[in-house]
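Only one protein chain is missing; all other protein chains are in place.
The block that comes next holds chain A.
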Amino acid sequence: MADLSVKIKDLVFKNPVLTASGTCGFGEEIADFVDLSELGGVVMKGTTLKHREGNNYPRMAETPSGMLNAVGLQNKGVDNFIRNIYPNIKDIETNFIVNVNGSTIEEYVELTERINELDKIPAIELNISCPNVKEGGMAFGVSCPSAEAVVRAVRAVYSKPLIVKLSPNVTNIAEIARAVESQGADSVSLVNTFLGMAIDAESRKPVLSTITGGLSGPAIKPIALRMVWQVAQAVKIPVIGMGGIMNATDAIEFILAGASAVQIGTGIFIDPTLPVQVVAGINDYLDRHNMNSFNELIGSLQIG
């Protein structure tokens, strides 16, 4: 068995497979299906300072090889997380990462400070890329100055590993990645969902209550892969790749493109055991290719 561990800053992940935010709840919701301690990490449902009801139903549209969602960061707020969820997960042996959201820089900072107090949360993922909220969210992630501003402010109050989740809805994602790296981000995760739309031709109405939503699933994989490759060329910090991973081969493609770890998202909806299958599949791949360490695989794309 090869060594699957990988580091982001000084945080060790036992393997490079994490669940993506918004696709596994707080981990407990998939615990019937998988032993969470077999995962590299669990990135939990997007959390905000205050309770959010999210957007109105309908929030989902199935699309070719994917789906649109417009959940809008429904969550019960950080107090509920600390009181009712954290005690249940804190002794499970994996890296539980909080996905941090805000409408203003002040909210991002205040929420980060609350999470910083939790010993068993070893890292945060700063979400500057949610396409389904009216204020904040993706607005921070689509320009270099605003992305820099929020990362700078959060970095000032947080010394543990800081992962910044990037939006693909930009002209040049590598520039945004460089901007957040310049402000002290320890890693970037990409991609969040692509802004999309579905229309019911017969009723002449949009399918989603919000009209637009975020596209995920295998439909976006080639674009996500290209973006991970571009970003991995542009920054020195580790890249976490995601976008339509449905099996171990998909995950390995992201790693070859330069990702140090991957997140499994929408694929969990189809099969909640997928993350552990991907761990096993990466191990098999390393064995077949006579590699002793996962680190040898990162960015080992052979060009020319």
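By definition in this document, a contact is a pair of C-beta atoms (placed from the backbone, for glycine too) under 8 Å apart; a residue touches a chain by one contact, two chains touch by 3 or more; residues count from 1.
By definition in this document, contacts and distances are computed from a predicted model.
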item	value
Protein name as given in UniProt for the chain not displayed, "Ferritin", "Phosphonate C-P lyase system protein PhnG", "Na(+)/H(+) antiporter subunit B" or "Dihydroorotate dehydrogenase electron transfer subunit"	"Dihydroorotate dehydrogenase electron transfer subunit"
Residue of A:T63, A:T212, A:N283 or A:S300 in touch with the missing chain, whole complex considered	A:T63
Sites on chain A contacted by the missing partner chain, in the whole complex	22-25, 29-30, 32-33, 45, 53-54, 56-60, 62-67, 69, 71, 74, 217-218, 266, 268-273
